[in-house]
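Some chains have been omitted; the remaining ones sit where they do in the full complex.
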Amino acid sequence: MTEPFEPAPSLDSPEEKARYDRGAAVLNAVDGGSAPAVMEALADIAPDLAHHIVAFGFGDIYARAGLDPKQRQLVTLGILTALGGCEPQLEVHVRTSLNVGLTPTEIVEALTHAAGYCGFPKALNAIFTAKKVFAARGLLPVGGETRTD
Amino acid sequence: MTEPFEPAPSLDSPEEKARYDRGAAVLNAVDGGSAPAVMEALADIAPDLAHHIVAFGFGDIYARAGLDPKQRQLVTLGILTALGGCEPQLEVHVRTSLNVGLTPTEIVEALTHAAGYCGFPKALNAIFTAKKVFAARGLLPVGGETRTD
Amino acid sequence: MTEPFEPAPSLDSPEEKARYDRGAAVLNAVDGGSAPAVMEALADIAPDLAHHIVAFGFGDIYARAGLDPKQRQLVTLGILTALGGCEPQLEVHVRTSLNVGLTPTEIVEALTHAAGYCGFPKALNAIFTAKKVFAARGLLPVGGETRTD
């Protein structure tokens, strides 16, 4: 019933290798080192998915003009907070957000802002994920002082 | 492009302290002790979010007439089960539900009811979260007897 | 690889007819007349799904002891508000909520309560769905008076 079509090209072709390399350069530039672990973890189960995350997600999309990395991270923080259940990816993206120049205060502010749009529970999950990253980087307390209501 | 506007008021003002205290009284009354840990965990990253959860979430919303705490918890159990990925918050709210007077049977019934509206997987996640709370409180088995199909 | 198993029983058997009739009695008791249109709309595409909604959803679940219909509707309002995109089902359940004895004020209160847990946008969608039902039943304004901030 369906007309035949050409299968997807080999990801080992020079063209795809070039696409991957281009995306990897973007990922390395913005991520500051946390992505390789994710990519490596995919190596023995879904290396092609890793290829597409890098080649498409970073080479084709993230590298587009129109928004700078800090702006892209604000959108991404909003999405991952709203989706819920994506704490591992949010952890990576909090690191990326720091790396591209968002301050801990801006990140916390974005997640606090989210509370009104997707509710306190998802905002709390996101804040505690950010806390884990900030703690590992010695960035707590955020704002340099702790309020004591 | 945007007209200027006044920034949000300091949360250290007497008015905001009063709003916080009012909400904290509500939270303490219904929660029975599990919330302080959450609030404290926010102290060095997002104390203002903690302020708003208490002042707005409990002082302004939870304390409203129109529904009593048991009714509010039924709505909340439904929401948290449906959202998914909010097990930490659901754990707090199962405790709150017990504290305001819902029985373990009523809580289990609410989560069983949820299965038809948001599917078995999310209902199971919620039930296992409730089980964790019930176990810690010596409330298992629910209903006093175990069926053995 | 899979061992063979017995196919699902015919829904035309006397046992299934009895299960359906039992569920239909529950649905009719609580719904007050809005469900037949949904069931009829399924007749020429998925009559078996209609059967299961009635036999399982109402006969097996809704009719269980442990929560009364008003409590079940509070859970359901919470779930449908949180899921999002289920406005047609929420509309049916706002009608059912009225029919089992929740007041418009209680329904509005449940949806207002939801704002803190799943955010203002989903709460607004739910409120406007309720407004549509209340308008059709001459139940506006809710509370008998309109605030004018």
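Chains here go by letter, A, B and C, matching the order in which they are written, and residues are numbered from 1 within each.
Methods note: a contact is a pair of C-beta atoms (placed from the backbone, for glycine too) under 8 Å apart; a residue touches a chain by one contact, two chains touch by 3 or more.
These numbers come from a predicted model, not from an experiment.
Visitor: Since all chains share one sequence and 3 are shown, how many copies form the whole assembly?
Guide: Every protein chain is the same sequence, and there are 6 of them overall.
In this section, only the chains that are shown with their structure count from here on.
Visitor: Going by the contact definition above, tell me which chain pair has the most C-beta pairs touching.
Guide: Top-ranked chain pair by contact count is B-C.
Visitor: Which chain has its C-alpha centroid at the greatest distance from the C-alpha centroid of chain C?
Guide: A
Visitor: Centroid from C-alpha atoms only, then distance chain A to chain C, rounded to Å. What do you get?
Guide: Centre separation, chain A to chain C: 38 Å.
Visitor: Distance between chain A and chain B based on Cα centroids, please, to the nearest Å.
Guide: A distance of 29 Å separates the two centres.
Visitor: Could you list the positions in chain B whose residues touch two or more of the other chains?
Guide: 57, 79-80, 83
Visitor: Could you list, by residue number, the parts of chain A that touch chain C in their complex?
Guide: 115-121
Visitor: Within their complex, state which residues of chain B touch chain A.
Guide: Touching chain A: residues 11-12, 17, 20, 24, 38, 41-54, 57, 79-80, 83-86, 88-89 of chain B.
Visitor: Please name which positions on chain C make contact with chain B in the complex.
Guide: Residue list for chain C touching chain B: 56-57, 61-62, 64, 66-67, 71-72, 74-83, 105-106, 108-110, 112-118.
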